[in-house]
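A single protein chain has been omitted from the complex, and every remaining protein chain is retained in its original position.
Naming follows writing order (A and B), and every chain is counted from residue 1.
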Amino acid sequence: MASLCLMTALWVLRRPLLPIHSCAVRGFSSEACEKRSYTPRRALTYVPGNDERKLMKIPSLNADCIVMDCEDGVALNRKDDARHMIVRMLKELEFGRSEPCVRVNSMSSGLTADDLNVVMKAETLPPTLLLPKVQSPQELDAFAAQLNASVGHLGSLPKDKKFNLIIYMETAVGLMNLVETCKRGHALCSEGADFVLDGIVFGSDDFCADIGASRTADAKELMYARQHMVTIAKAFSLHAIDLVHIDYKDLDALRKQSVEGARMGYTGKQVIHPSQIPVVQDAFKPSPERVEWATEMIRAFEEHQNSGKGAFTFRGSMIDMPSVLQARNIVEFTDAIGDS
Amino acid sequence: MASLCLMTALWVLRRPLLPIHSCAVRGFSSEACEKRSYTPRRALTYVPGNDERKLMKIPSLNADCIVMDCEDGVALNRKDDARHMIVRMLKELEFGRSEPCVRVNSMSSGLTADDLNVVMKAETLPPTLLLPKVQSPQELDAFAAQLNASVGHLGSLPKDKKFNLIIYMETAVGLMNLVETCKRGHALCSEGADFVLDGIVFGSDDFCADIGASRTADAKELMYARQHMVTIAKAFSLHAIDLVHIDYKDLDALRKQSVEGARMGYTGKQVIHPSQIPVVQDAFKPSPERVEWATEMIRAFEEHQNSGKGAFTFRGSMIDMPSVLQARNIVEFTDAIGDS
Partner (left out) sequence: MASLCLMTALWVLRRPLLPIHSCAVRGFSSEACEKRSYTPRRALTYVPGNDERKLMKIPSLNADCIVMDCEDGVALNRKDDARHMIVRMLKELEFGRSEPCVRVNSMSSGLTADDLNVVMKAETLPPTLLLPKVQSPQELDAFAAQLNASVGHLGSLPKDKKFNLIIYMETAVGLMNLVETCKRGHALCSEGADFVLDGIVFGSDDFCADIGASRTADAKELMYARQHMVTIAKAFSLHAIDLVHIDYKDLDALRKQSVEGARMGYTGKQVIHPSQIPVVQDAFKPSPERVEWATEMIRAFEEHQNSGKGAFTFRGSMIDMPSVLQARNIVEFTDAIGDS
């Protein structure tokens, strides 16, 4: 059941196929910043950037997305170690089908420039950057300027070499300003920034600390923020990455929370331990029964369409266009994701 | 219990009676666009516009509101059949206490003009139009222009002949822009458009497909959108029509979901099968116990008021002004709805 969501979520990210959702309506129309291709990011997996032992295990993780971290996972006196270690790993590691990403420190930390100045000198650049604690459109302006300065030695980046940028929503102010921040992100791309805004991560624990909430098992206290964020992400055709499941030993609870997030429209989930990866990636993938259901329903619908009657029933349910759409998404996604 | 909601909801729609909520605050003050009278729309019932057999059953449905559909319920190659069939039905059918409405295709479909050009030539015009997938204020501008063109042969419509317009919120962008869309809807009316914005429908299945969510039995994944929409509707004094219950055979689940929607402030619910109508209309109606409670409480309050003490208890609960208000709404609504 859960996998239905990801399918449709994924499809949303390939929206240009669907004429009813024009890019103009979504506030970004520049050809220069169109999505290039869909990158699955079901398990967004953190690895501390200065922990060589853990970094060396990346090739065995089989994760969609690897985040080599300069931020919370790295102590202040190890930041510089992390930056240089990441540069080395980008060159030496075999990432296979995993996407190598780098999380820099937030603009408010004052450390972003140092992070970028080292990482952008890497022989092998990461395709994707993650920026924590974004609170306002102005922070994206400042980040764009900093990134531009840090990649000056590369000359002007062609559009297919721009970095994917994934931002974090982790404060009340960040949520309040998120629509404006996303609008600015798309506009900056059109105006020549070196990134394409591509996703939003729900930094749930910082968010809780910021609003004075406390995490409970069912995350009821985060319902508003969690569903509000996914709605904004989809309005701007962005990946939406769900909250961390902190108790990494309880894989049953992780599976339940992953399925729940997928059902809300999230396209992936943050992962802090290797054992979480297969659970999360499985939860964001359609079941064989669902794929069978979708395939059969589309066949039935096409037959019905030709007969000229609008509404029809399939296996006891009244089926309408949105349901047909969901079925199509499932089939398309299954082709795209393969066996992982 | 459930029916309490509808009562107060209904009352909201007759808001002018209450001085504390001025129209100016709500962003619309033009006398030309005031509500004319309250139209109950508990069961908003879809009938495919080209299905003569189903259309002929309308007089037996006893539904508050009938939507003769040109959109999802009608295959592409039957759209024109539907338009002309609806024109004939508007003239020939005996709608009784049911309100005859027409759902045209969305502006983004490119079919709206064709729909309106045929339907607006009807000898008997429908009082109410439904416009799907509205995503921005600009779409209302375009619709107003199209409607104006399609009714040109009727001359300038007096204010009591303007069409009620009910719009659909069914995408992330639509929800993001909904406040601005409603403001524009009220402004257009003041500026001479041929409609009065009168309601919002939660197009939950298109919304799910749009954000990549999947429907579950308790609709938890829609909590944010569902409650956000009803709040905006009430801020603009509009009808709020809740999601469809797709499994039309499970009337117990339908009843539960209807009661839940009524408790959230929804004033009605979309219905896709005749068997759903009495269940929905009953759920949006106050119970005899509730009416008795309300009547008694108002009596007790009035006695207490005369004695000069502000706070008082009634049947074990501390009662304040909002509770008195709710009780009054129940009594007023019961008078208005009659036996249906």
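In the analysis below, contacts are C-beta pairs under 8 Å (C-beta built on N, C-alpha and C of every residue); 3 or more make two chains touch, one makes a residue touch a chain.
Keep in mind it's a predicted model, so treat the numbers as computed, not measured.
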Out of A:S60, A:T216 or A:S307, which touches the unshown chain?
-> A:T216
The one of A:L44, A:A63, A:L93 or A:L175 in touch with the missing chain is A:L175
Residue in contact with the excluded chain [from A:L44, A:V74, A:V104 or A:I330] = A:V74
Touching the missing chain, which residues of chain B?
-> 1-2, 4-12, 19-22, 25-26, 179, 223-224, 227-228, 230-232, 234-235, 260, 262-265, 267, 305, 308-311, 316-318, 320-323, 325-326, 329
On chain A, the omitted chain is touched by residues 48, 50-51, 69, 72-78, 106, 108-109, 133, 135-136, 171-173, 175-176, 203, 205-206, 208-214, 216, 220-221, 223-225, 246-249, 272-273
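Criterion: only the chains that are shown with their structure count from here on.
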Overlay chain A and chain B by their C-alpha atoms and let me know the rotation angle in degrees, rounded to the nearest 5.
-> 120
Please compute the C-alpha centroid of chain A, do the same for chain B, then give the distance between them in whole Å.
-> 36
